[in-house]
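Below: the structure, in structure tokens.
One protein chain omitted, others in place.
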Amino acid sequence: MLNFDYKIFFIFFLILFSKLLSQNQLKLQLDYANNLYNSGQYFDAITEYKRLQFFDSSKIFIYQSDYQIGLCYKAGGHFDNAVKYFSLAEMNSKTYQQKFDSKIQIIRTNILRRTTDRALQLLDSLDNSSYFETKKDTINYWRGWTYIFADDWKTAALFFDKIDAQHPLKKLCIKVENSKYSVTFAKVISYILPGAGQIYTGHLLSGFLSLGWNLLAGYWTINSFAANRIFDGFTAGTLVWLRFYRGNVQNAENFARERNIDISNKALHYLQTQYEGIKP
Amino acid sequence: MIHRSETLLSGLIRIDLLRRIVRLVKPIRSAELRRACSAESRREASHFVDCLQVRILFFFFLFTVEIFTQPGNSNLFSAGNRLKFGNYLFSQNDYLRAAEEYRAYLKVESDDTARFKLAESLLRIDRFTEAADHFKGVFFSRGLGDYARLEFYKALFLGGGYVRFRQTVNQENYMPDKFSTEVKRLGMISYFFDNSVLPDSSEMFHYFDDSVKIRIRKFYLMKKFPAYKNPLKAAILSAVIPGAGKIYTGEIGDGITAFAATGLLAFLAVDNFKAGHNFRGWLFGGLAAFFYAGNIYGSAASAQIYNAGIKFDFNREVKLYFEKRNYFLPSIDFLK
Partner (left out) sequence: MKKFFALIIFFVVVLHAQTDWVRWSGAEISYEIKKQEKKNYAIGNASPGTKFLSGIKNAYYFLISDLDGDNCPFYPSCSNFFVASVKETNLVQGGLMFADRFIRDLNPIKGLNHYPFYSNGKLLDPPENYTLIFNKITYIPGGIVVGDYDSSK
């Protein structure tokens, strides 16, 4: 009697074993692909994840492999493909955590490729979902990064503040915001006194040269009109004075913008190379 | 992901097995059998055990088969699995990866279809020379030889060396029996893509269907007599009337501007000379001469750019037309 039961159990054990063995093979394949990913061989890693998907007939690892393929494409800078695979991962997610993770990856990819509107739209949808009530901090964190990449440091600071009033990124954003030049101010003072905006942004030589040209052309124009040489006055006024006056305002604006980009880039460089928190 | 029929098959096997197991377990659990197996009928019982052992052996065999046929259980990198995965990648247009799988498979197995698909993958990712070499390896295959030769010519053609391509077509060494018209037609099409002297029109049209002959004739005439503008004529026109050359090449705005600018400066020069302002006279006169000369030069340049535009439009139209029709080549069924 026992003999029969033993043999039947043996059969069940065999079935079980076969299932376990097959899972084990796939698990090994996943590890192999992960190793390739970790060593930076993203193209080959994608091949192996695809192989895993192909032979994983019961779709046990479909979420992991889609997610990892997305990460590979993201690391190679192929953002469109990355978004495609993160979306597939989101479709194949089995838990809310997986759904959230893949959605956050889509958002991070959008941040990196500076498609701000799309990133914000996705963040809104996460915000409005009742499943992710406990994830507000993460959502706000990536909102902050979205605004950093959109060069809007003031709004970014607001969202980091919602996480923690002492958040290091909040401090950084405020610092960047405060050290920026005012483009409007530079333009306005250059309208009033040519060259002033350039001097305000630290371009002294350019400022003084602008001032010199405007004074010279102004003198020339007024002198011509005063001496009743209307044609000369008109020519000097439109072709020289107006040209340099307009150029002076344009320069003031451009210099202020350039300075601001330099300030932003310095902070962005710090974030990319030295900041230790999670980055997009 | 796996081929559907295979999933279906393994599914059927599994259902079948379950049914057998249920049949096996039921009698053992039932009271009748326990009685049957009791001391009263040992003989029958022992017979049953024999049967059971045979059954178990049979099931064991089945399971081992199942274990080894299940792709997950066997080695994912075995030759057969590489081929399966390669075919899947090919169907997903992931040709570079597919080519790598076929390559690995062909190291172990000799398979003309796989070599053909390897070559086709390379052809589709624009690696024409390699593709042509691999197609050569299938030239003497029974079923695929003609197709391989056809694709070989296509690879040579798409590779862009049209003169060499036509030489190979004319030598006829590799000509596929089944598709010789197609290949020769491709040879004719190639004349539209480079600057060689066009063949006689009757020779050219011979290979095309009546339905497309009108279109081919139009291309032929456009290629033979392009609607170019003569740069010298443009320059002479501009020398006679400033800007006329530009109007001739279609740059009406530029032409009128040139006429106005040169005319105004010349007028200012004359006016200033009359008024005795010699310096200003020379200044405006010099500028007028500078613009006059520049416009003559620019008219010739503009005619050349116009011609480059005609050539560009023609090339694009021809390329779109033939590409859309796959160069009048037949599509290969087993690649779909």
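Odds and ends about this structure:
Each chain carries a letter (A and B) given by its place in the written order, and its residues are counted from 1.
Keep this in mind: a contact is a pair of C-beta atoms (placed from the backbone, for glycine too) under 8 Å apart; a residue touches a chain by one contact, two chains touch by 3 or more.
Bear in mind the structure is a predicted one, so any value in this text is a computation, not a measurement.
When the missing chain is restored to the complex, the residue among A:I8, A:V188 or A:L268 that touches it is A:L268. Across B:G143, B:G160 or B:G253, the residue that sits in touch with the chain not pictured is B:G253. Where chain A meets the chain that is not shown, the touching residues are 40-43, 46, 73, 75-78, 81, 112, 149, 151, 206, 209-210, 213, 243-244, 246-248, 250-251, 258, 261, 264-265, 268-269, 271-272.
Across the interface with the omitted chain, chain B contributes residues 93-97, 125-126, 231, 251, 253-254, 256-258, 261, 290-291, 293-295, 297-298, 300-301, 304-305, 307-309, 311-312, 316, 320.
Here is the rule we use: only the chains that are shown with their structure count from here on.
Residues 1-2, 7, 10, 21, 24-25, 28, 37, 49, 52-53, 56, 59-60, 63, 66-67, 70-73, 76, 81, 84-85, 88-89, 94, 97, 100 of chain B are the ones touching chain A in the complex. Contacts from chain A toward chain B in the complex involve residues 1, 3-5, 7-8, 10-11, 14-15, 18, 21-23, 25-26, 29, 46-47, 50-51, 53-57, 59.
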